[in-house]
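I am attaching a structure below and will ask some questions about it afterwards.
Note that one protein chain of the assembly has been removed; the remaining protein chains are unaltered in position.
Going by the order they are written in, the chains are A, B and C; count residues from 1 in each one.
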Amino acid sequence: MASWQARDPDYEAKVRDSFARQAAMATIGARLGRVAPGEVEIELPFRGDLTQQNGFLHAGIVTAVVDSACGYAAHSLMAPGAEVLSVEFKVNLLAPAAGERFVARGRVLRSGRTLTVCAGDLFAIRDGAETQVATMLATMISR
Amino acid sequence: MASWQARDPDYEAKVRDSFARQAAMATIGARLGRVAPGEVEIELPFRGDLTQQNGFLHAGIVTAVVDSACGYAAHSLMAPGAEVLSVEFKVNLLAPAAGERFVARGRVLRSGRTLTVCAGDLFAIRDGAETQVATMLATMISR
Amino acid sequence: MASWQARDPDYEAKVRDSFARQAAMATIGARLGRVAPGEVEIELPFRGDLTQQNGFLHAGIVTAVVDSACGYAAHSLMAPGAEVLSVEFKVNLLAPAAGERFVARGRVLRSGRTLTVCAGDLFAIRDGAETQVATMLATMISR
Partner (left out) sequence: MASWQARDPDYEAKVRDSFARQAAMATIGARLGRVAPGEVEIELPFRGDLTQQNGFLHAGIVTAVVDSACGYAAHSLMAPGAEVLSVEFKVNLLAPAAGERFVARGRVLRSGRTLTVCAGDLFAIRDGAETQVATMLATMISR
């Protein structure tokens, strides 16, 4: 896997500031975890009011945290002042999103001037064991 | 476009019952609209607590309502007793999700015994005019 | 559906010139059909040497013609001198690609300065009847 260099020395503050302005993340109870150049983690405790009809986390909520993890992984490598927007993503749901809490991990696969391609995964944590529940492939744009 | 026949005469009640059990939909304020064989609409009023860093609807919330619209479009054509699960989806974000309210429309492209392929769109409504903000291509499975 | 205006008065010649330089299209026997602003058709006669293990057109060949149809639909709306490249695409295979010949239709959903989002479909023609065999959602970039 590539090891990335941030162009913006304040990449971590930039990412944390932007995440703090994502009201949707606060609403669902997501917290920003580790922020490194090209890699970001977001944690989400399970909540019964975020589920689909079988009591698992709704695929849209799964997507929300993995999309934000991918977006901020991309953002961490962008030039100072750049904003990040999602162009598109594809998600495969690999297992029911059941667990006490979840960790979304986003990482940059390709960093370009305009477009950044990211991969992201969601893991469910239950009794200390991690199970992968989803994987994302996403394209982000610098604005 | 294909015109579909429901195999389950109670398809509408089945879809409305399942939607009512999606706690995430209530949490974000989404309401089930029209339900027809192979076609479902979901309405979502704008709320500031569902946004990303620029004040637009978060891509995960966009995905949540379009995924549910696609999933229930698929569900409406499934045999009695069948449950629907999302296998995977891909979303392109076409314009900022800004508006007073949003309508997600899901429709079935291919209905198989095991897998159903759906297309979905999200439209923003502002001053009575609709703008398309996202499009989805999704695969659903009958369980 | 949107009706598009070409910015380049020579859009058709530009598209036909570029298509003629796609050696892969000649190799598989694909021919450029209709070219309109934001809409392109490519025709492909069936050939036994383009198949997968069951004798249907290989998914990569399906993708090749739909990707080119989407790419040139995007190209037709780009400024004079611009080249088009595929950023990403997603394909759902809806039915076995069996037929005497195939028609790929690409159309623009969103036309931006940098990125263009397209939808494309592949239809199989047998005894004069069309069956949809695949659908694509694609992102193209202007270079």
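By our rule, a contact is a pair of C-beta atoms (placed from the backbone, for glycine too) under 8 Å apart; a residue touches a chain by one contact, two chains touch by 3 or more.
Just so it is clear, the structure is predicted and the values come from calculations on it, not from any experiment.
**Student:** Consider the whole complex, including the chain that is not shown, and state which of C:A6, C:L32 or C:V87 touches that chain.
**Tutor:** Going through C:A6, C:L32 or C:V87 one by one, C:V87 is the residue touching the chain not shown.
**Student:** Among A:A23, A:L94 or A:I125, which residue is in touch with the absent chain?
**Tutor:** In the full complex, the listed residue that touches the missing chain is A:L94.
**Student:** In the full complex, which of C:R7, C:R31 or C:H58 touches the chain missing from this view?
**Tutor:** With C:R7, C:R31 or C:H58 as choices, the missing chain is touched by C:H58.
**Student:** Contact with the hidden chain only, please: which chain B residues?
**Tutor:** Given the touch definition above, chain B has residues 87-88, 90, 114-115, 117, 139, 141 touching the missing chain.
**Student:** On chain A, what residues meet the omitted chain?
**Tutor:** Counting only chain A, the missing chain is touched by 90, 92, 94-95, 109-110, 117, 119, 132, 135, 137, 139.
**Student:** Give me the chain C residues in contact with the hidden chain, please.
**Tutor:** Residues in contact with the chain left out: 18-19, 21-27, 48-54, 58-61, 63-65, 67-68, 83, 85-93.
The working rule: only the chains that are shown with their structure count from here on.
**Student:** Farthest from chain A in C-alpha centre terms, which chain would that be?
**Tutor:** Greatest centre separation from chain A goes to chain C.
**Student:** Find the most central chain, measuring centrality by the gap between its CA centroid and the centroid of all protein CA atoms shown.
**Tutor:** Of the chains present, the most centrally placed is B.
**Student:** Would you kindly tell me how far, in whole Å, the mean C-alpha position of chain C lies from that of chain B?
**Tutor:** 28
**Student:** Would you mind pulling out the distance in Å between where the CA atoms of chain A average out and where those of chain C do?
**Tutor:** A distance of 33 Å separates the two centres.
**Student:** Provide the list of chain B residues touching at least two other chains, using ranges where the numbers run on.
**Tutor:** Answer for chain B, listing residues that touch two or more other chains: 90, 92.
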